[in-house]
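With one protein chain removed, the remaining protein chains of the complex are shown where they sit.
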Amino acid sequence: MIDAAALRRWLVAFAEEVADNRDLLTSLDAAIGDADHGINMDRGMTAVVAALPEPSADAQPGPLLKTAGMTLVSTVGGASGPLYGTLFLRMAQAVGDSTELAPDTWAKALRAGLEGVVARGRAEAGDKTMYDALAPACDALEDALADGAGLADALARASAAADAGRDATVPMLARKGRASYLGERSVGHQDPGATSVALLVAAAARTLGDGA
Amino acid sequence: MIDAAALRRWLVAFAEEVADNRDLLTSLDAAIGDADHGINMDRGMTAVVAALPEPSADAQPGPLLKTAGMTLVSTVGGASGPLYGTLFLRMAQAVGDSTELAPDTWAKALRAGLEGVVARGRAEAGDKTMYDALAPACDALEDALADGAGLADALARASAAADAGRDATVPMLARKGRASYLGERSVGHQDPGATSVALLVAAAARTLGDGA
Amino acid sequence: MKKLINAPADVVTESLLGVEAAHPELRVDHQHKVVVRGDAPRQGKVGLVSGGGSGHEPLHGGFVGVGMLDAACAGEVFTSPVPDQIVAATQAVDGGAGVLHIVKNYTGDVMNFEMAAELCEGTEVATVVTNDDVAVQDSLYTVGRRGVGVTVLVEKIAGAAAEEGRPLAEVAAVARRVNDNGRSMGMALTSCTVPAAGHPTFDLPDDEMELGIGIHGEPGRQRVPLAPAAQIAELLVDPILDDHDFRGNGGVLAFVNGMGGTPLIELYLMYNEVSHLLAKAGVPVARSLVGNYITSLDMAGCSVTILKLDDELLRLWDAPVSTPALRWGV
Partner (left out) sequence: MKKLINAPADVVTESLLGVEAAHPELRVDHQHKVVVRGDAPRQGKVGLVSGGGSGHEPLHGGFVGVGMLDAACAGEVFTSPVPDQIVAATQAVDGGAGVLHIVKNYTGDVMNFEMAAELCEGTEVATVVTNDDVAVQDSLYTVGRRGVGVTVLVEKIAGAAAEEGRPLAEVAAVARRVNDNGRSMGMALTSCTVPAAGHPTFDLPDDEMELGIGIHGEPGRQRVPLAPAAQIAELLVDPILDDHDFRGNGGVLAFVNGMGGTPLIELYLMYNEVSHLLAKAGVPVARSLVGNYITSLDMAGCSVTILKLDDELLRLWDAPVSTPALRWGV
C-alpha cells in the first residue's frame, strides 16, 4: 500500500531528479524549444517540496497530490505547468480521501492523470510530447499488475516503458508544443517533457516499490 | 622646382599609401579612438584623387591644393577632415598663383599648413596628435634647406623626422582629440593621425624629391 | 553571460520595480507580477489583459496605458504567466463590461490563460489568440502558428476600440480582425541568452542566420547563409505576401520590429527594403512602425509584420495612445 509519506518521498525524489537534470532538460529544450524546461520544472518542484506538509501520521494522499498540482500550476507556467499540474490534480481527484492506495488504485490515479494531460493539451501518441513517455508507463504498469506482478516489479516495468517512450520521441516529428514550430528540424531530438516524465516514473519505481 | 603635376603625383601617392594602410590606421584608432581614421582618410583621399584635374600643362599648384583641401573638408568629417583640409587650404593660400614652387616656397607652404592645423585644433607639441609628426617634419625640412641640402635630401630628412615624431607619440599621454578621453590608457599607443602624416611626408619624399 | 542584472532569478522582479519607479502613472502588483493602468478598473470599459513570458519587452508591460492594455502579466523569462497572475490582472481591470484576454498562440500561454479564464467567476472573459507567424505551417494536426508581431497591433487597435466604450464582443471582433489580417515572419542573426541558462540558446556560425524564428530563442525553420538586408527582406516579405492578399484600398501597416539586440540604424535600413518590396507588389503602405517592440531578450535580428488596414482599423490605429512604449495623440 502507498501512503502519504511514500508519495511525499516520491515527490521529493522527483524534485531531486529534476534538480540533478536541470541542465539536461534545459538543453534538450534549447534544441527544439525555448531552453527553459529544466528551469521551469526545477522552480516548480522546489516549490512543491517547500509546500508539502511535514510527514505526519494523519497526512492523506489526496490533499498531498492536490497541493503538488496546485503548486505546479501556480509556479511553473509555460506548457509544463498546466500539464504537470493537471496530472497531479487529476491523480488527487482519483484517489479521493483514501489514506492508503492499493497498487491498482495508484495505477488508476496515474491513468486519470494521463487523461487530464490529454484533456488539457490534446496530445496524441506520436506527437513528441510528455504523453509519449507517460502513456506507455501507464500501459506497462496496468499490464504488469494485471499479470500479477508486485508493485516494485510493476513500477520497474513502467519506468522501463517510460524510458523507452522517451527514447522513441527522438525520431518523431513534433506536432504539439513549441517543437512543432520547427517542423522537420524537430526530428532527431529527444523531447524534454518526455524526459522529465521518465524521471518522474523512475522516481516512483525507486520510492514506491517497497510499498507493495 | 615643384609643379602641379608633381603635387598631383604626391597626392596620388599619399592616397595609395592611405589605402594600403587603411586597416593599420583604423586599428591604431581602435586602440585609442573610434576605429575610423583609416576609413576616413581613405574616403577623403579617394575623393581627392577623383576630384583632381587630369594633368595638364596649365595646371597650377594653388588651385590643385585648394581642391584637395576643399574635398577633404567636404568628405572626411571627424577631426581629420577639418585638420587635413585646413592643412591643404593653407598651403594653397601660401603658394598663391605661382606655377612652380621653389623648395623653400614649398617648405613655407607646409609651415603655413601646420599653422592652420594649430589654428583649427589648438594642438601643442606632446599632445599626441598629427602635430607631433608634422611639426618635426617642417623643422627638419627647413633646417635641411638652410643647410644647403637639395630637395630630395631635405624631404628624406623631413620624412625621417615625421617617422621619428610618429614613433615618439607612443609614450605620450593624449591631451587632444578622442584619445585624451582615455587619460593614462592612451599611453603606449601610436597616434593614428601622426601615422597618416608620416605617410604624407614619405609620399612627398618619394614624389617631389626629383623636382630639385 | 554579460547582462545588466543581479541574480538571474530576480531579473523579472527587479525589472518590474524599475517599471514602477519610472512610470508613476502605472501600478505594479509585485506579488502577481502584473502591471496595471493607474486608473483601473474603468467603470463600463472593457478591460484588456495580455501577458506572456518576460524577455519580450516592451511587450506587454510597456503597452499598458490609455488606449491600449489595462494590465499585463509578466511570466518568468520566456515562460507564460501562471493562472493566479492572470486572474489577479483580470480582477484588477474588470470594470463591469467584461475583460478581453489577448493571448499569443503558444501551448503554455493558451493553457494558462484557459485555466485562468475558468477561474474568473463573475467576470465575463473573452479570449483572442494571435497566430500570425507564417514561418509555421498550419495544419489540423498541429498547434498552429505562433503569435508574434501582430500581437502589438492587436493590443493597440483593440485598446482603442475599448477606449471608445464598445462592448466586449465588438472589441474581441476587432482584435480578431486584426489578427486575421496580419502576418509576420522573423529571422535571427544571433541567439539570445536566457539569464537563468547563462549561455546562448543556440550557436550560430558567423556566416549563417536563422530564418523563421519565434520570439523565445527557438531555432527557426531553417538555417541559411547570411545574406544582405535586401535579400533578408525578401525572405521575410515574400512568404507574408504569399499567405494573404494585402491589396486593397485601405493599404497596410508595415511593421519592422527588432529582436532586442539590433539597433535602429539597421531597422530603418530594413524598413527601406521592405517598403520597396511592398511597392513592387502593389501594396500601398498607409502606416508604419519601426523599432524594438516585441523582442527576444538580446537577440539580434528582426521580424516583419504586415497588417491589412480598413477604415476602421486605420482610425483605431491613429487613435490616441499613451503607454511607456507607444504614445501619440495625447
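When the chains are written out, they are named A, B and C in that same order, and each has its own residue count from 1.
Rule of thumb we're sticking to: contacts are C-beta pairs under 8 Å (C-beta built on N, C-alpha and C of every residue); 3 or more make two chains touch, one makes a residue touch a chain.
Predicted, not measured: the structure shown is a model, and the values here were computed from it.
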Touch partners, limited to displayed chains, of the chain removed from view: B, C
Residue among B:Pro63, B:Gly77 or B:Gly150 that touches the chain left out of view: B:Gly77
Touch criterion as defined above, residue of B:Arg90, B:Arg157 or B:Lys176 at the omitted chain: B:Lys176
Option from C:Val49, C:Val174 or C:Cys302 whose C-beta touches the chain left out: C:Cys302
Residues belonging to chain B that touch the chain removed from view: 26, 30-36, 39-40, 43, 73-83, 120-121, 175-178, 180-183, 185
Interface with the undisplayed chain - residues on chain C: 1-7, 11-12, 14-19, 21-23, 54-55, 57-58, 62, 189-190, 206, 209, 226, 228-230, 232, 260-273, 275, 285, 288, 290, 292, 295, 297-298, 300-302, 322, 324, 327-330
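FYI, only the chains that are shown with their structure count from here on.
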Chain contact graph, described as a line, ring, star, complete graph or other shape: other
Chain centre separation in whole Å, for chain C relative to chain A (CA means): 32
Averaged-CA centre spacing for the pair chain C and chain B, given as whole angstrom: 55
